[in-house]
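Omission of a single protein chain aside, the complex is shown with its protein chains in their original locations.
Then we have chain A:
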């Protein structure tokens, strides 16, 4: 299925201040797009705007040519899913129950729970490796397991586009890689379009087909990480002096920060 998600002259903000200003973006279909940028640059705001969680102050978000504001929220939710930064797990809920709630947009007042729902939930649990946790209480799980369960809930929603807001926060490096591998599997196997907001630039460069670097509510650079990410862009986006070398595993850009303290000493060690 081919979908077209784009924003035109988009202005987004909260209570008085504009965060995203006059932004145009096209999300490449069937690819993994990663949005990076410094804190408060508007990347989460952009994601929320794209998912119809935030009403634009100006411009519009178009899903398959129609402004998302003109679509019913339930119809958007059948095509486009979003995993927010801090979802709330109700007290004492089991994994299967939580993942099952991702089926909400496919149910109605009269069509409550079908075998189709059961299949989608089972597949989501399987894909995220959480099937054997199905009857466990969410509160008993580790951070990494819990994050996979939330991804499972978003997968159960069964949408062609999936947006994730900093899904790797609170995860250790191993679980970060595991989660991004899982999202890549989903993209490769089912052709899902995935948009992720990430903090870790090195992982962003490795996993992104398309990277969007934002600064102060605008897009500074976008494209394939190899073409786009160099020392000048990183300095511009994050205000960080750094060197960019090829990642020894993937060959994608790898950012090595300079900092103020260690650069000289290491150079001496290398010389001797």
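Just so we're on the same page, contacts are C-beta pairs under 8 Å (C-beta built on N, C-alpha and C of every residue); 3 or more make two chains touch, one makes a residue touch a chain; residues count from 1.
The working rule: contacts and distances are computed from a predicted model.
Novice: So which of "Secreted protein", "Tryptophan halogenase", "Iron ABC transporter permease" or "Cytochrome c oxidase subunit 2" is the UniProt name of the chain that got left out?
Specialist: UniProt protein name of the non-displayed chain: "Iron ABC transporter permease".
Novice: Quick one: which of A:58, A:87 or A:223 touches the chain that's been left out?
Specialist: The missing chain is touched by A:87.
Novice: With the missing chain put back, one of A:22, A:64, A:118 or A:185 would touch it. Which one?
Specialist: A:118
Novice: Considering the whole complex rather than only what is displayed, give the residues of chain A touching the chain that is not shown.
Specialist: Within chain A, the residues that touch the unshown chain are 14-15, 48, 51-53, 72-78, 81-94, 96-98, 100-102, 104-105, 107, 109, 113, 118-119, 121-122, 125-126, 131-132, 134-135, 137, 157.
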